[in-house]
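Left out: one protein chain. Kept in place: all the others.
Note that the chains take the letters A, B and C in the order they are written out, and that residue 1 is the start of every chain.
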Amino acid sequence: MPGNETKPSSETPTHIALPAPTMWPMVTAFGITLLVTGLVTNLAVSVVGLVVALVGAVGWWRDVLPADRHEHVPVVPPSERAQPVQVAAGRVEHLKLGQAGHRVRVPAEIHPYSSGLKAGIAGGAVMAVLALGYGLIRHGSLWYPINLLSAAAVPTLATATTEQLRAFSSTGLAVGIFAHGVVSLLVGFVYAVMVPMFPRRGWLWAGIVLPLFWTGLFYGTSKFINPALAGRVDWPWFVVCQIAFGMVTGYVVARSERIETRQTWPLAARIGIESQEERE
Amino acid sequence: MGAARRRKPKILRREGIRAARATFPLTQNHVNPARISKLKRLGLVVAGGTGSWAFGADSAQVHSIANIFKPLSAPAEAVYEISLLALLVCAGIFLVVGSLLAYAVVKFRSRPGDEGTEPPQIYGSNQLEMAWTAIPILIVFVLVLVTARTTADVQNHPLPEDSLKVRVVGHQWWWEIHYPDHGVITANELHIPVSSRDQRRPTALRLESADVIHSFWVPQLAGKTDLIPNRANDMWVEPYQTGTFLGNCAEYCGTQHAKMLLRVVVETPEEFARWIASQKAPVVQDSSAQAGRDLFFNTSCVNCHRISGTAAEGVFGPDLTRLMSRSTLAAGAASNTPENLRLWVQNPHTIKPGCLMPDMQLNPAEVEKIVAYLLTLK
Amino acid sequence: MPASSLNPAVPIPQAAAAERPSIPSILHEWVTTTDHKRLGLMYIMAGLLFFVISGCMAALIRVQLAFPNNDFLPPQMFNRMFTMHGTAMVFLVGMPIIAGLMNYLVPLMIGARDMAFPRLNAFGFWIFLFGGGLLYFSYLAAPGLSGAGSAPDVGWFAYSPLTGKAFSRGHSTDYWILSIMISGIGSIASAINVIVTVITMRCRGMTLMKMPMFVWIVLVVAYLIVIVLPPLTAAQIMLLLDRFLGAKFFDTQAGGSAVLWQHFFWIFGHPEVYVLILPGFAVATEIIPVFSRKPIFGYAVMVGASVMIGFISLGVWAHHMFTIGMSAMSNTFFATSTMLVGIPTGIKLFNWLGTMWGGKIRFKTPMLFCVAFLFQFLCAGLTGIMLAVAPFDWQLSDSYFVVAHFHYVLIGGLLFTIFGAIYYWFPKATGKLLSEKLGKWHFWVFLIGFNLTFGPLHIAGILGMPRRIYTYDVGRGWDVWNLLASIGVIFQAVGILFFVGNILWSLWKGKKAGDDPWDAWTLEWSTTSPPPPYNFEVLPEVRSRRPLWDLKHPTDPDWKYE
Partner (left out) sequence: MAAASSPTISAAAEWKLPSKRKVGLICLLATESALFTIFVVAYLFYLGKSLNGPYPKDILSPPWLASVALLSSSVTVVLAERAFLRGNLGRFKLMLFVTIALGVFFLGATALEWKRLITHDQFTISSNLAGSTYYSLVGLHASHVVIGLLLLSLVWVLSLANWVGPEQHERVEMLSWYWHFVDAIWIVVFTVVYILGR
């Protein structure tokens, strides 16, 4: 098939070379089928199949050796060709948002994603400090809140007594840090991408509404997600921790400087070929 | 034997069995004992079988609807809890996405007058795409934590030293059941003691297979575990209610996969002890069936079946030592009545077409003799 | 080379009307053709033929299960039915229809004149067809010529040791192995062909990131086929050696492992599910933008998600094996990887929603099928998440819940989009529009039937009904759900009748389609319907993902913004 080798020309040719029809692939396929059918019927079938497959293969080779065989198909007369594509009469509505025409990705201004990761780390740290403080004050143990968190994933902690929860557990520490870290980073990231999308009062959403929302979700499902925690949770403290997380994360995100998304610009402007003025 | 004997005899051709079963109403999870006795008075063959042991009303309960959301055993409860979580999460996502879809379909359909105009061409939004990547990751992360806990909790659960140990061997198409600590061998009906929240009596099951892969599934007691040849699997159950629990082989294992039914009889510890004792008691030779006994030992029955304390030591078919203590025949394919037994001995394929027990070509007189002998195996 | 084939420029109706060619010469042309469009159509027609056959088998299965203790089908025949139904639906219906769509559309969409290896393409089709024939031949030949057995009855997954000589005498299992193996050769040939075509034959200007989404997803599908079919072939060769030469691979008596087959099978089998559903995504990703009148939302992310699915799906296979007693660690690993697949899939779902959002959606039949696809695939995806939770799967696996789940994937996801695709591209392939009225009847009746059949089966599974049982007893709470499911089949059958009727009627009396009936944007709509053998007189050149948009809106082209 010379399609990609020929230089495109604007002139319509009279004939176009296409691969010639051939029966040999079918014959080969039939031979192979007979060959295997012989295994379940009679070896004579296999012998016939082998012969047919070989004949087909030789025929096939003769189709492509030394060069692929082509046929030249005449091009249909212009009256039967495709109509030129018509320019659409209708109008294309424009999105108001974003100044660079209607081809936008919304929203036009965002916080950099990195700010979300930073915010997640900050929020996670503050929350961890609060939770650890709770553990120290109420249970005299730093490990207690960590173990409680890890009880979501560690069966021995899930069934442990309160005494055991106060003791140090290396699995608990590892799982706790991992779980807390992943969740904090992800939530921070979500904050960075979503805060610009909220209407006004981002701090209210980020600091109060969202933490209360997921606290509610957790309240409803804590029995299944983490029964050990559900049985021992001190809800006021819990809510305080979540709101602290939300506040800090939201603050860090909001403090970062908004950047305009590159996608609101046309390609040409993005790669610097055209200047802004040349756009409509 | 009591209950089975008391049932009114009925001619049981295949159609007969079907008709009788069809009239049996849907059993609720907790069958009202009054209703059962009413049914018994009507003389119907109860397919779900109340068991031939006259226990208290409680033990006779058949949990015939094996709803996985009504767990009655420890591992099934653990599974149930995570199932509820998964269900809640999925329902939440369903509601959110489903209503977005419904809203889009209603709100953004083209209206008269829209012809020729195109809506704003929007390529996407990195922010939205990031958000709907990150939030699912969060959800998945939570689910993974809980999955890790529950999986390890069920699979690596420490069992008390003295818990009952049972070896279950899958066969095409029946279950061989060993109680190695008691020296008891039976088939198709697993008897285990009931647990309570403060007194654990879990049963450890070791699952093996003699031929192809099967799967042990009694939904209300635990999730399924496969019985795989050349490999031993372990699972455990810890039921909190007495009664008969129904289950099936859950891995396709050949022609009669459908009739490889399993029943687990959960009894009070006393009842269970009584049952074990009765299974262990020496076999009493009932002289009344001598002719059938001779016939049994002179035909090829003994090649496949085992009767403890006799020359019959076959292992291809179910152990028949206490055949009449079981409530069903042929792995739950029919209830264990003399009529069904007769039908079975005459030609097993009328009840379970394609099963591996051959049609022995016995004449009616011989069938009578064999059945008479089998009826003595209490 | 016969002389008559030197001039195959006949498929254009007008030319055909002028000098009516004889039937043998038409036949000869189709049999010897190397044209990707004809091969694509033959693939689809063969696939639809097998679809009707194995659909009838499904109907018989549902008749048997409609009532408890039914004896409409004896157990062995039932087992053969579901084996043949499953095998045929995957290998002889799903795969060829997908291959047909890829063959027909890829060169047109990338502005090429044919596939890269046209003869190999023909070979792939024929060996698939003969392989499919061989599978059905087992019904006739296995007992007649070689003694025992008939059609395969070991399930489409063919778990060892049930497939060993000891438990599957006769040749029925050999028929399964051989026919699937050789049609697998055809699939690999056609997949390689697609990859090479996409990589090496795109028209000027069509960089990888300017390809239509369909082509991207199909590229991922082809890559998956190339990587995952060989494990099945390898396992089948081993099984064949076991059965013919007494090798011990899966002989548990000789220390062989029954689990190894499962690993090998599902290393193929699970990605195979993505091989089947991704083309559904591909079709939806073409149809939804056109009928919402907006470009696809988040093209780059869609590409990324497709590629991610292609990679992650290679690492999830053992979620079919949560019940075999793997360690808790492995179970958790495979549960995690399986849930991870849900993320790119979710992204796709949201992006389709984003495409519809703010659009002006025209509810033509193709779009209806795609909207139903979105809804049903949402259900299927969510039950998939449930099944991925390993402990939940201990209850659900091998129950009717799983049956319902994957029928929501394969019918609700794949078949609905295939119908959408047929309604969408039929005008291109034949020059005639399908009737909208009959199409809507088809859609609604089939929609009701499908959901009526497979919705209730979720509940049957939750009530403990295992798969692949030929009968069940009363009193287990399964009767009503099974009866509902069987009633649904009637609706589905009527829906299919509407579909077949629509095709025949429209071929005969359908409205003329014109080049571009849907006001669409990809290259296939710039040529005639049906396209000439060479597709394009002059090979096109593109500057954006929507070349026809650029032409239709010269003042506001895409290429300025991509």
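One rule holds in what follows: contacts are C-beta pairs under 8 Å (C-beta built on N, C-alpha and C of every residue); 3 or more make two chains touch, one makes a residue touch a chain.
As the structure is a computational prediction, the values presented were derived from the model and not from experiment.
**Student:** Of the chains you can see, which ones touch the chain that is left out?
**Tutor:** Output: missing chain touches A, C.
**Student:** One chain is left out of this view; which of C:84, C:162, C:201 or C:452 touches it in the full complex?
**Tutor:** Of these options, the touching residue for the absent chain is C:201.
**Student:** Where the complex has a chain not shown, which of C:249, C:322, C:534 or C:561 is the residue touching it?
**Tutor:** Checking each option in C:249, C:322, C:534 or C:561, the one touching the absent chain turns out to be C:249.
**Student:** Using the definition of touch stated at the top, determine which of C:42, C:158, C:238 or C:283 touches the missing chain.
**Tutor:** For the chain that is not drawn, the touching residue is C:238.
**Student:** For the chain left out of this view, which of C:42, C:178 or C:192 touches it?
**Tutor:** C:192
**Student:** Can you list, in ascending order, the chain C residues touching the missing chain?
**Tutor:** Those residues of chain C that touch the unshown chain are 111, 116-117, 188, 191-193, 195-196, 199-202, 204-205, 226-231, 233-235, 237-238, 241-242, 245-249, 254-257, 260, 264, 267, 523, 526, 536-543, 547-548, 550-551, 557, 559.
**Student:** Which positions on chain A touch the chain that was left off?
**Tutor:** 4, 8, 10, 61, 65-67, 81-82, 84-85
Quick note on the criterion: only the chains that are shown with their structure count from here on.
**Student:** State, to the nearest whole Å, the distance from the C-alpha centre of chain B to the C-alpha centre of chain C.
**Tutor:** Averaging C-alpha atoms per chain gives centres 36 Å apart.
**Student:** Report the inter-chain centroid distance for chain A and chain B in whole angstrom, where each centroid is the mean of the CA atoms.
**Tutor:** The separation of the two C-alpha centroids amounts to 42 Å.
**Student:** When the C-alpha atoms of chain A and chain C are each averaged to a single point, how far apart are the two points in Å?
**Tutor:** 24
**Student:** Note the residues in chain A that touch 2 or more other chains, in rising order.
**Tutor:** Each of 88, 92, 103 in chain A touches at least two other chains.
**Student:** Among all residues of chain C, which ones touch two or more of the remaining chains?
**Tutor:** Chain C, residues with two or more chain partners: 558, 561-562.
**Student:** Going by the contact rule at the top, pick out the chain B residues touching chain A in the complex.
**Tutor:** 81-82, 84-85, 88-89, 115-128, 130-131, 134-135, 137-138, 141-142, 144-146, 148-150, 152-153, 156
**Student:** Chain A touches which residues of chain C in the complex?
**Tutor:** Residues in contact with chain A: 1, 5-9, 12, 14-15, 29, 31-35, 112-116, 118-120, 122-123, 126-127, 129-131, 133-134, 137-138, 141-142, 145-146, 171, 174-175, 178, 181-182, 185-186, 200-202, 204, 244, 514-516, 519, 526-528, 532-534, 537-539, 541, 548, 551-556, 558-562.
**Student:** Applying the document's contact rule, which stretches of chain B touch chain C when the two form their complex?
**Tutor:** 14, 17-18, 21-22, 24-27, 47-48, 64-69, 76, 78-79, 82-83, 86-87, 89-90, 93-94, 97-98, 100-101, 104-105, 108-111, 114, 117-126, 128-129, 132-133, 136-137, 140, 143-144, 147-148, 150-152, 154-156, 172, 207, 211-213, 215, 217, 219-220, 222-226, 228-231, 233-234, 246-259, 261, 353-354
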